[in-house]
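Comments concern the structure below.
Shown here: the complex without one of its protein chains, the others still in place.
Here the chain labels run A, B and C in written order, and each chain numbers its own residues starting at 1.
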Amino acid sequence: MTASEATTPRQLTYVAAVGEAFAQLMREDQTVFICGEDVGLYGSVFGVTRGLLAEFGPDRVVDTPISESGIMGMGLGAAATGLRPIVDIMFMDFMGVCMDEVVNQVAKMKYMFGGKARLPLTIHTMAGAGTSMAAQHSQSLEAWFCHVPGLKVVMPSGPYEAKGLMVAAVRDDNPVLVINTKTLLGMRSEVPEALYEIPLGKANIVRPGTNFTIVAIGRMVGESLKAAEQLVDDGLDVEVIDPRTLQPFDTETVVASVRKTHRALIAHEAVRFGGIGAEFAAQIQEEAFDYLDAPVGRVGAPFSPVPFSPALEKEYVPNADRIVAEVRRILGNRV
Amino acid sequence: MTASEATTPRQLTYVAAVGEAFAQLMREDQTVFICGEDVGLYGSVFGVTRGLLAEFGPDRVVDTPISESGIMGMGLGAAATGLRPIVDIMFMDFMGVCMDEVVNQVAKMKYMFGGKARLPLTIHTMAGAGTSMAAQHSQSLEAWFCHVPGLKVVMPSGPYEAKGLMVAAVRDDNPVLVINTKTLLGMRSEVPEALYEIPLGKANIVRPGTNFTIVAIGRMVGESLKAAEQLVDDGLDVEVIDPRTLQPFDTETVVASVRKTHRALIAHEAVRFGGIGAEFAAQIQEEAFDYLDAPVGRVGAPFSPVPFSPALEKEYVPNADRIVAEVRRILGNRV
Amino acid sequence: MSLSRETLLDIHRRMVRIRVFEEEAGKLMESGKVPGALHLYVGEEAVAAGVMTHLRDQDQITSTHRGHGHLVAKGGDLKKMYAELFGRVTGYCKGKGGSMHISDLDLGMLGANGIVGAGPVIAIGAAFSNKFRKTDNVTVCFFGDGASNEGTFHEAANMAALYKLPLVFVCENNGFGEFTSQERHQAVHDIADRAAGYGMPGVIVDGMDAIAVYEAAGEAIARARRGLGPTLLECKTYRFFDHVGIRGMGVIYRDDSEVIEWRKRDPIGLLEAQLAEQGILSAEAATSVRDGALAEVQEAIVFAEASPFPPPEALMEDIYTTAGL
Partner (left out) sequence: MSLSRETLLDIHRRMVRIRVFEEEAGKLMESGKVPGALHLYVGEEAVAAGVMTHLRDQDQITSTHRGHGHLVAKGGDLKKMYAELFGRVTGYCKGKGGSMHISDLDLGMLGANGIVGAGPVIAIGAAFSNKFRKTDNVTVCFFGDGASNEGTFHEAANMAALYKLPLVFVCENNGFGEFTSQERHQAVHDIADRAAGYGMPGVIVDGMDAIAVYEAAGEAIARARRGLGPTLLECKTYRFFDHVGIRGMGVIYRDDSEVIEWRKRDPIGLLEAQLAEQGILSAEAATSVRDGALAEVQEAIVFAEASPFPPPEALMEDIYTTAGL
């Protein structure tokens, strides 16, 4: 489904799109509830749950103590016994505090029980740097979770994706980690009022192109579109692909594109070393080796914690210029 | 340094090599202590700390409650205030319980403090499947930690490496995660009695070869050597490289090998998707693109939790046959 | 509370079934027939039986790595249990979980768990669900003295009390966390003392006395069902065997004398004496209960050993829920 199919030209911010998805999903299914720190009375520090408490009450919009393991366990226990919880972990950096629950319990329960568990659990969190919040409030750790069988992972790149992927995530009968990006919350785009799903596992070709493929996730999708414009002068007609779902990854769409364009680059905000871009690049060279005219490039954050000082953070966060430079570097004198 | 340089032909098991390293390091430096669950009176469930309590006493060999976050925090606080702790986390699967301490505190403290911290902390744990311990006692999660700036990660492939890398890790002034493999504990090899260091960040060419490179870690090093023998009939003279240190990764040695052999494969026990093999493969195709005659292959565990039943676990754990098959698959009709 | 004859015999039968199940399982593990590690419940039967006799199938429990006893007491199918220990496709988890993940969601048994301290936070979710769905089902969370030092217990206890969840925390204080005795892993003698810090009652009971456990658990469970919130029930018990396997004596971390003392208060012997006194269970009757359990267990073992291993393709099944379940 692409934005053009939207039933109305209504524009919504990213944060409003997430909030609307929550509200509509809670109206649709009485077993859906949301729990997390300050998601109720305060409406979440990011505003994504504003208004939910008033409409659905404290039984379904649950403020919790600062106990991430407890919150995640509560979501798992409720999902295993018939409810459809949405668990909010304020910042993705805090996933480390409940990592065991996510990785050893949530992801594995179904398999360990021989399939006899249905876990319709959605985990919602906020990733990304660029807000002067320093090393413990700015990380993008999607690679960890994509490495864990039993989880699905989605990363919306805009308001339209934020709503459609949230709907698919909450309706899915498996644990799905929804990674939103805090620096995109103010972004506006067309968002249909009706409940719509963006299918999990299906990539979206954001910008069709013929001779270079950029696979970008989250905030880097927008940056890649800017980069694509800058690269026109280089004689490059860049195809930009947003996987939307990182796990399962839509290898097919990406490989088909690269077989057509013969050159590719992956862009994400996370640290480059060991980032999900490595997996994408490895798969591309495996599946499209004979079609590649250049190595698959990768753009990601340098190998350092996220610095506080704006002077350093602006050097840290990848952007369109960095993508353009990397594209030119890998093409070198091959163009 | 290679085994041949060892000062004595003495043979030691992997478990004894680790234990000897601990004892010698504690004799060498009075600020070294070890803490963890049942590392004292019981000598650890794997036997790696046997005898330490008797020699060094309870102040330096500390049995802890079952509180991984507390244990890891204790190691960090002690390291930040002048001691050189060795923290034992029984199974690598339990790292999830203290993930925040490792990733947000241990790895980032120095940077967040502008460099004003010295953290000589060694984290020791046991990874690997193949012991019918099921999904929560069998994981290999090295990829997570290699993605975290501020940590160093080593993964010994035998007794000689187990001792030499432990010595280097404990003497290093940075947090180093030492990942031992439980199924290798009984393995014997030549281990010098003297304290010797295997330099961190330096790969070891275990088997020189001319026309194919296998980069293998931990248990897969031995399996790759077996595979290399089987592949002789295919006309392949396989070079087997053990990076020994995963973070920092010795790109240079590996790339030099691939530029020579023109074909490569990565083998690890961890789940293939998002495993550290993806990073290695991505780097190889970036640095040696024009030298590659075939895509870089990867062998790892399938995308499932580790099953309990021996009937399934033997299908799960990668081995020499799987490596041979994958080498043949990627070469296809290119040979 | 005076217990009916039926209830007393029911408790006794559950205890004997656990004992026999565990003794046979232990032998099979030591002989290498059952793969992996088994954490056996022998010596602690009064806790599982005394608590579970109050529960319905809809009431949930979260278990531990030492979980066989809990499932047997909750009414688990011995055939499926043994098949699981043997890693066979007919097992509760199709052989994918084994001893440490044995479970039966239909019986509300939310799984043994390989992670110490994992249960409490899952239990608050099940309890929350019972309350959310306006049922009067309760959830019982079993955990050990060692697990009482994991942060997860703390978080779950606080949330359970805060939300007044229909939950009972049953601490099986057997004096050891693996090979570390309680006085070497915490500075308090009574784990029940922790209850006050969360705003819930803390109760201590003799975990070798099945009737005492039954009565104390009865009150806590009734309280939870009435919507009055959680209770922390500490049962003082003892593990007769080693942490893993069946060896109980001659171990480095405890004196044989201590084991001998505790064995004098074997929970089954204790209950049988009480029942004999009340003329409810004769020695012969007791023997026939044991014989019956043994026959059942032997039948289960035969079933398990005769069952096939899962086929290779099962490896990649049951990871995700596709259509429906």
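Methods note: contacts are C-beta pairs under 8 Å (C-beta built on N, C-alpha and C of every residue); 3 or more make two chains touch, one makes a residue touch a chain.
This is a predicted model, so every value here is computed, not measured.
Looking at the complete complex, one finds that the omitted chain is in touch with A, B, C. Among the residues A:L119, A:A134, A:A162 or A:V254, only A:A134 touches the chain that is left out of the figure. Residue C:D193 is the one among C:E30, C:D57, C:D106 or C:D193 that touches the chain not shown. Touching residues on subunit B toward the chain that is not drawn are 33, 59, 64-65, 67, 69-70, 72-83, 85, 100-101, 104-105, 109-119, 149-150, 152, 173-174. Subunit A meets the missing chain through residues 37-38, 41-42, 45, 63-70, 93-94, 97, 131-137, 302-305, 307-312, 315-316. Contact between subunit C and the absent chain runs through residues 149-155, 158, 161-162, 184-188, 193-200.
One rule holds for everything that comes next: only the chains that are shown with their structure count from here on.
Counting only chains that touch, the fewest steps needed to get from subunit A to subunit C is 1. Across the assembly, the mean Cα position most removed from that of subunit C is the one of A. Annotation: 37 Å between the Cα-based centres of subunit B and subunit C.
Averaging Cα coordinates per chain places subunit A and subunit B 30 Å apart. For subunit C, residues touching at least two other chains, in rising order: 93, 95-97, 101, 113-115, 151, 319. Shared contact sites, meaning residues of subunit B that touch two or more other chains, fall at 93-94, 97, 134-136, 303-305, 307-308.
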